[in-house]
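Note that one protein chain of the assembly has been removed; the remaining protein chains are unaltered in position.
Each chain carries a letter (A and B) given by its place in the written order, and its residues are counted from 1.
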Amino acid sequence: MNIMKEGIQLILKGIFKENPTFVLVLGMCPTLATTSSAINGMSMGLATAFVLMLSNMTISLVGKMIPDKVRIPSYVVIIAAFVTVVDLLMAGYLPDIHSTLGIFIPLIVVNCIVLARAESFAAKNGAVHSIFDGLGIGLGFTLALTFLGFVRELLGSYSVFGHKLAPGDGIILFILAPGAFFVLAYLMILFNIVKKKFIKK
Amino acid sequence: MAKESSFKNMVLTLLTITFVSSAVLAGVYRLTAESIEAVRIQKINRGISEVLPPFDNNPSENVYKKYVDGDTVYVYIATKDGNSVGAAVQTFTNNGYGGRIVLLVGFLIDGTINNINVISHNETPGLGDKISPQKSEFSLQFHGKNPENYKLSVRKEGGEVNAITASTISSKAFCDAIERAYRVYREDVMKKGNWDAGTGATSTNK
Partner (left out) sequence: MEEYILIVIAAIFVNNVVLSQFLGICPFLGVSNRVSTSLGMGGAVVFVLTLSAIVTYLIQNFILLPLKIEYMQTLTFILVIAALVQMVEIVLKKVSPALYQALGIFLPLITTNCAVLGIAILSIQKGYSLAQTTVFSFASGTGFALALILFAGLREQLDLTSNVPKQMKGYPIALITAGLLAMAFMGFGGIVK
């Protein structure tokens, strides 16, 4: 019972208090690059969340056996292995999403979030907590990416999850590179305002 | 928290981790290899079936490759009941606004364009990306045209193609890619009657 409660707290922390995108500002490359539509952002977020959970779990289990000086390279190898697993599975079973995300799947390896959680959380905590932490941070990342993709898709092509709401091309700028920067900037401001209100209460 | 580092246990740990990771990867690779290959073939065949009339062979195996202008053009030849119905030509151009454009052009046996699909491009959304049939009717104007007696260039340059408004570069690049596909198809397949790429033999069917 206790572990459930702690788990839920860890998940909420990852989504809100330590949201990797809006608060920690980590993993910006996939955040900006894969969010031209809601579904792309969501797929990228889920792929990352999956790697994060597995790597967190593994590192919390074997972390104590790894000598301090080769800690980082060992983590990197473990993460790279899981990333390749995700890459292969997606290529085989979700080929369409695999080709839209393209190079950003192997690049999950260098996503600072994954290594940062391994180093700052998984290495010091037990396996169950680490899985929940991975899940929370992963979900926080997924939600942020989905929301960013949602806004960009809505403004940039007048559609929601691929369903066209209005005829026409939309404001193309939002699908292009500059739009990614602008939308993220304004969502960050929004997130900060909402967070402040909650803290005051 | 962590163990003390000595040279021996550092090397040993790294080796073990790398070895285990590689073993896991090799396993997953074996499990997924078949599916990935099937997806690849399915993707090619699905693309081909979109640009050609019905066929009953496996064009992804009946392929003729030609190295031209710095890259490879693939000619997938489709047959039905042993008679060729045409070929889907995967062609490219590097002249797009955003660089490279890859097309799959379906030609009938007399060289008439049946249908065209865009495989990849980097054109500007809302402007140059109208080359893809999902975005505008631009590519439809090529259907039923035979490059033998159809001038594959934009009207501004004396051709017969209506360019996309504000995207002349993309339109010209599109024509360039089709022209390259037709050149290979005409010279190497139609003229030589090279309908069976798999064996390289000249086939008699028409």
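Structure notes:
In the analysis below, a residue touches a chain if its C-beta (ideal position, glycine included) is under 8 Å from a C-beta of that chain, and two chains touch if they have at least 3 such contacts.
Treat the numbers as computed from the prediction; the structure is a model and nothing was measured.
Interface note: of A:15, A:32 or A:53, the residue touching the hidden chain in the full complex is A:32. Taking the complete complex into account, A:115 is the one of A:66, A:115 or A:175 that touches the chain left out. Interface note for the absent chain: among B:96, B:111 or B:126, the touching residue is B:96.
When the whole complex is considered, the residue among A:38, A:53, A:83 or A:143 that touches the unshown chain is A:83.
Residues of subunit A in touch with the missing chain: 25-33, 72-73, 76-77, 80-81, 83-84, 87-88, 103, 106-107, 109-112, 115, 173, 176-182, 184-186, 188-189, 192-193. Counting over the whole complex, subunit B has residues 18, 21-22, 25-26, 29, 70, 94-99, 122, 124, 169, 173 touching the chain that is not drawn.
Note that in this section only the chains that are shown with their structure count from here on.
Each chain gets a centre from the mean of its Cα atoms; for subunit A and subunit B, those two points are 33 Å apart. Interface of subunit B with subunit A (complex): residues 1-6, 9-10, 13-14, 17-18, 21-22, 24-25, 28-29, 32, 35-36, 39, 43, 124-127. Contact residues on subunit A toward subunit B in their complex (touch as defined above): 62-71, 73-74, 77-78, 80-81, 84-85, 88-89, 91-93, 95, 123-124, 156, 169-170, 172, 175-176.
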